[in-house]
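Omission of a single protein chain aside, the complex is shown with its protein chains in their original locations.
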Amino acid sequence: MLFSLRIEVSLPADVPQQQKDDLRRRENDRAIELMKKGKIRRIWRVVGEVSNISLWDADTLEELHANVGSLPLYPYMKVKVTPLIEHPVTAAWKGQNGDLPPF
Amino acid sequence: MLFSLRIEVSLPADVPQQQKDDLRRRENDRAIELMKKGKIRRIWRVVGEVSNISLWDADTLEELHANVGSLPLYPYMKVKVTPLIEHPVTAAWKGQNGDLPPF
Amino acid sequence: MLFSLRIEVSLPADVPQQQKDDLRRRENDRAIELMKKGKIRRIWRVVGEVSNISLWDADTLEELHANVGSLPLYPYMKVKVTPLIEHPVTAAWKGQNGDLPPF
Amino acid sequence: MLFSLRIEVSLPADVPQQQKDDLRRRENDRAIELMKKGKIRRIWRVVGEVSNISLWDADTLEELHANVGSLPLYPYMKVKVTPLIEHPVTAAWKGQNGDLPPF
Amino acid sequence: MLFSLRIEVSLPADVPQQQKDDLRRRENDRAIELMKKGKIRRIWRVVGEVSNISLWDADTLEELHANVGSLPLYPYMKVKVTPLIEHPVTAAWKGQNGDLPPF
Amino acid sequence: MLFSLRIEVSLPADVPQQQKDDLRRRENDRAIELMKKGKIRRIWRVVGEVSNISLWDADTLEELHANVGSLPLYPYMKVKVTPLIEHPVTAAWKGQNGDLPPF
Amino acid sequence: MLFSLRIEVSLPADVPQQQKDDLRRRENDRAIELMKKGKIRRIWRVVGEVSNISLWDADTLEELHANVGSLPLYPYMKVKVTPLIEHPVTAAWKGQNGDLPPF
Amino acid sequence: MLFSLRIEVSLPADVPQQQKDDLRRRENDRAIELMKKGKIRRIWRVVGEVSNISLWDADTLEELHANVGSLPLYPYMKVKVTPLIEHPVTAAWKGQNGDLPPF
Amino acid sequence: MLFSLRIEVSLPADVPQQQKDDLRRRENDRAIELMKKGKIRRIWRVVGEVSNISLWDADTLEELHANVGSLPLYPYMKVKVTPLIEHPVTAAWKGQNGDLPPF
Partner (left out) sequence: MLFSLRIEVSLPADVPQQQKDDLRRRENDRAIELMKKGKIRRIWRVVGEVSNISLWDADTLEELHANVGSLPLYPYMKVKVTPLIEHPVTAAWKGQNGDLPPF
């Protein structure tokens, strides 16, 4: 199953710099682990904002919730989850052309 | 350049069924052309809604605008464009693991 | 998988009464079919509104989308889908007391 | 009487960890008590969020207010109450099939 | 049980004047019936708007829904229901002074 | 003149408990004074929320403002004032039945 | 008593031009009558919009409602009423300087 | 040029009382200076709120910005500026009756 | 004086194509006239939307309102006007470097 997540991160200004650096380093490490497991499929920065848009794969809703909640910055995130399915245009493409081009 | 588009389509109820069918068939054809040209990279249906989320590639902002406007259902669409760039986590992944896994 | 749906129905005032009656009768029949299949688990009317809150079961996101879209009033609905998982309090209850009481 | 509640919990970041743990333990205990009394009928976690959706039974509005207010995390909650009644589809089901299947 | 209702009425401009007059006359008659039964306790016009605020009594949620839905203008209404209980200040008043002054 | 007020109170979490108790006791005393003077006519708690809905009488707008501002919790309130007048249904009732039933 | 009103007018595009002209002429005439009576004290156009901001005097809330409702364009208006009182700065001015300068 | 300003003031609760008193005294003094110069033409308190509505005169946009920014409470204000021009009804009045009555 | 305008145009779907073409041609002609007079300084299309952002010069607020209202599509526009002044950074630039570079 595929989900689009829009995540806004707001670290309070009074979190000490060292703690911020530590949080961001651990966030990066955990995100890469989730990419390695194929759970985060893609992630992009929204231009000009401290937000990101990401695509997540999950076998179950429980797995998705656990994976999102395992991010060290989770307590500072506002998360919006949108469940996705194949669009008819994609199905039509595959019928005509086989697999989607790599992306 | 990569852009995320959230598109809501609202065809007025009083458009005759034949015109609706014709619009949807031409919409499908044009979307597949844009996928063939690598301009629409991915498109998904939002579960339970007549909305979709898509990822568009464009060399210029003018090209993106022309391509979106070339969709036959464009006059019935509400479009939200979000410009995207690589997220630091993706850069870190590539440094460690090379290309992203196919998706 | 469990999903909470909030659905607002707005039939345009100029739909002829006979068509409205027909739509509502077919809506009722289809909803009962979905209840028999265990896909709509519960559905309630929101007091004072032409809205309802329902709980849907689905094996896949595709199945959920197809079932919601099969409702005859779907073209007149505004649908909001919220994916749900077990709450820790429910898990704690089950550990102490076994199955939830019938509801 | 049945009510759907959507509750968002926001514990300030500067509440000491021990106090948080204590609040959450007491919250869990009180919620289980309310389930035992048949007052909280069901409760689910919203996927990806620190929110939940729950169904409450109450003989009176006063009872509902007192029970919600008895939760230790109540001072940190934003609560939205939606009163519910039986949907005509449920009535039609019962006329044809008797009791709803267990859920 | 007491409920505060905020109701906005929007009769489409193209409803013929005679039908509008008929609807308003029947609305008035039904509202007075509901006042006689003690179901609408009070109703006020919001200054400058085609909206009203009213206080409804109901033995059950089903009764409230049926009574609101029995208003001839119901198909043209946007309704917001707020369940109310006694405020501690009222309780304190009654302890000191007995019944509330007539209103 | 009659006004409906919707008031949300948000006492910051870090106000010491003794000060909160003192504020609430003085708030209660002042509200009862205003009821004795016939200025607060009715006040109800909104079920599940730290909000209330109240009906205020005032000879002038200045009087209303002064009375609301005299509440000890005023600095922590978000207030929405809605001016009300008699609804045509009430006028029709009175023409037919004389005074409204006590409430 | 003084009230600030923000009024947005939206005449449907399909009202015949002659009817529009007639409505606007009668609107103008009625507004001038209300100015003569000292009920509309001032009225301004919001730059770039089909909206206006006006200051209304009224002895009672009923009078204000009747006067606003007597405008021929009232069925096409969205009205927001804000009750106003003297600001402490104005009171201080008057104490020092007497009447406000003409405006 | 005339502008309508809606200003909401929110002094943080933890500003010491003496500093608040000082700010309010200096705010009052500066506002009276601006009235003397004919820059603030009128100012009213919104009933029940810590907001005000005021009418400002300015020869240039720069002057308006400087005058608003010179208020000691400016760092604690949320300001909404609406540029105004003469309404056709006012022009028609003047054509018929000369100057507007004093206000 | 400089103003930023955000304009959304929504031509109803049932305006005949010939009338739409005529409106757009006259809109284009009038906009070019306003550019020649130096009143519209710049205008851009918002990517993916039927909206535009423009910068307008005006000697008076009345002139701005008349010029915006002279656009043939004005009855179909939603307009938001934002008055602008020089930013301190621009002033600092000019002090150091003279005129801004052409744009």
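Each chain gets a letter, A, B, C, D, E, F, G, H and I, in the order it is written, and its residues are counted from 1.
Simple rule for what comes next: a residue touches a chain if its C-beta (ideal position, glycine included) is under 8 Å from a C-beta of that chain, and two chains touch if they have at least 3 such contacts.
Here the structure is a predicted model, which is why all the values come from computation and not from measurement.
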Given H:Val9, H:Ile32, H:Val47 or H:Leu64, the residue that touches the chain left out of view is H:Leu64
For subunit B, residues in touch with the removed chain = 1-2, 60-62, 65, 81, 83-86
Touch list for subunit A against the chain that is not drawn | 13, 45, 47-49
Absent-chain interface as seen on subunit I, which is shown = 2, 4, 28, 31-32, 35-36, 38, 40-47, 52-55, 82-90, 92-93, 96-97, 100-103
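In this text, only the chains that are shown with their structure count from here on.
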Using residue numbers, check each pair in A-B, A-C or E-G against C-E and return the one sharing over half of the contact pairs.
-> E-G
When the C-alpha atoms of subunit F and subunit I are each averaged to a single point, how far apart are the two points in Å?
-> 47
Mind pulling the residue numbers of subunit A that touch at least two other chains?
-> 2, 61, 65, 81, 83-86
